[in-house]
Every structure is written in C-alpha cells, then in structure tokens.
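A protein chain is absent from this complex, but the other protein chains hold their places.
Up next is chain A:
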Amino acid sequence: MRYNSVYLLKRLGFAFITLYVAITLNFLLPRLMGGDPASALASEKALGSQEVVKALKAQFGLDNPSLLYQYAKYLNQLLHGNLGVSYANYPSPVADVMVKALPWTFGTVLTATLLSYLVGWLIGIRGAWKAGSLFDNSTLFTAFFLNSVPFFWIAIIFIMIFSFYLEWFPLGQAIDPGIDSFSALDKIKSVLYHAFLPVFTLIIATLAGHILVLRNNLMRVLSEDYMLLAKAKGLSAARRKYAYGARNALLPSFTGFMTSLGHVIGGAITTEIVFSYPGVGLVTFNAILNHDYPLIQGSFLFIAVSVIVCNLIADLVYPLIDPRVALN
C-alpha cells in the first residue's frame, strides 16, 4: 500500500469541501446577474402583467424572495437528487435537459481530448528525442502558431473551407435533419460525419499545448544523469525513450490530462456554438442568457462534480505512478 488512510481521508475531505463551496457558488453566482426570469418573461410575453409575474414566480418557486429560503430549498432538492425544473424549458426538469445534451458533449469532447493528448504526446516525444530536427522545428513552429490562434477562429476557418467552399462536411448540426427515416447504420454514419469537423477542430486547437508541455518535460528528463547512465548501460533507444524518458516526462502532464477529462462534461461552448452542436456547452451558454438559475446550477454542478472527481482520482493515482510524492 503506497498511501495511508490519513492521506485518503484528507483528499476525500478536501474534495467534499470543494464540492460544497462549488455548490454554494453555483447557487449565488447566477443570482448576482440581476433581473429575474419571471419578470422578463411577463414583460416579453404578457404585457408586463404583474398577475402573470406572480403566477410565473409561484410556478418557478421564486415567490419567496429570501435567498436563504431558496438556498435551503436548493440544498434540500440536491440531497434528494433533484436538480429542479428549468425556467427556460419549463416544465421540463433540469436533469432531462442535461441528459439530452450530455451524450453529444461526451462523444465529441471526450474523443477529442483523448486523441489530442495521444497525438500531442507522441509528437512531443518524437520532437524532444530528435530536438533540433526538421520534424521538431516544424512541429514546434506549428504548435506555437496554433497555440496563439483563437479557438473559434480555427473552427470558423474550417467551416468556411471544408463546409462552405469544398462542401465536404455539413455547415454544422449533429445529425442529418432527416435522420428519423435512416437505417441504424446510416444514423451512425451521419453522427460520425457531422462530428468529424468539431472533433478535428478541437484536436487541432488543443494539440499545441500537449506537444509543447511534453516536449519540454522530456527535454528536461533527457538531460538527467540517469538517462546518460541508461545509455551507458547499453539500453535500447526505444526503452530509453519510452520507459525511461516518456514515463517520467508524462508525470506532470498526467494531472493536466485528468483535469481536462474533468472539463469534458463542460463541453466546448465555442465549438458547439460555431458548429450549431447540441451539447452541454450550448445549454449552459443559453441558460446564462436566459437567467435560467436551475439549469445554470445543474450544469455547473455536473462540471464541478466531474472536475472534483477527476482531480480526486488524479490525487489518488499519482502516488502510485510517482512514488516520490510525499504522502504525509
């Protein structure tokens, strides 16, 4: 056993405290925006009628203006696994809205994150091993360039080139509009076809960071004495590169990788908006615009929980992969 129960309890306790703070902030932040959804709706759709405002407030559970009351109600609901009812989707519950959006985000962002790390790391390893080569210089230049280009810019360029001018891919959306009459195989094909450009964009846009971090880490590791010793021992290049070099260089990237996994659930707002993709990012963005408190809370809760859980896993796994980490 590499870690003791005190370490475990500390990490768990820290995760719970973080979760509680996140839940409380989730409750407070949307309410700091000003304006209430019932009044806005009544003004827009019911001539500002105060009767309708009253009825809507009762419907939304906003009839008691006390923040403390609303907070207690929110916590109580959460403890019962109830995320509440979305205002903008009323009477649909928040959970239903999130469940609909989650698969799209998972499919695209998770795939893109995994592929981006894999490709980024492989390029980084090769670049560091052959530092100064044409491959290293060109990937380094490209990585710096991509790292400095805004995310949405890449998405828009790709849409204009591949969708508008070359017409290889659709302009956006997640599936073909007529998908309901497709066979199961065609449905899968349609999903993959529509997901290609968003996933590809996400990979390209996030790749640079992974290449640079791993390349620099590996460069540092390669200059260590034990690498020289390994070479002197006559170990093969592949063994030195992967088992000695990359293994140690990957350690700092591991936490970054786990944090990225935690953020998968938050989606990629920009990509989802540019590609008209129906994921969690878009739902969250619209919820903020609509002052849809329960939905904002629900979506931030999902994000907070996933980030905290992934960080906790990283904390627990790290001592196993890096015994140098002090456990006390």
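Simple rule for what comes next: contacts are C-beta pairs under 8 Å (C-beta built on N, C-alpha and C of every residue); 3 or more make two chains touch, one makes a residue touch a chain; residues count from 1.
One rule holds for everything that comes next: contacts and distances are computed from a predicted model.
Within the choices "Sugar ABC transporter permease", "sulfate adenylyltransferase", "Solute-binding protein family 5 domain-containing protein" or "Sulfurtransferase complex subunit TusC", the name that UniProt assigns to the complex's undisplayed chain is "Solute-binding protein family 5 domain-containing protein".
Per the touch definition above, the residue from A:Gln50, A:Asn64, A:Ser138 or A:Thr259 contacting the chain not shown is A:Gln50. In the complete assembly, the contact with the undisplayed chain comes from A:Phe152, out of A:Phe14, A:Tyr71, A:Phe135 or A:Phe152.
Although one chain is not displayed, its contacts with chain A can still be listed: residues 33-37, 39-41, 43-56, 58-59, 86-92, 96-97, 100-101, 104, 150, 152-153, 156-157, 159-161, 164-165, 167, 171-180, 270, 272-276, 278, 282-283, 285-287, 289-292.
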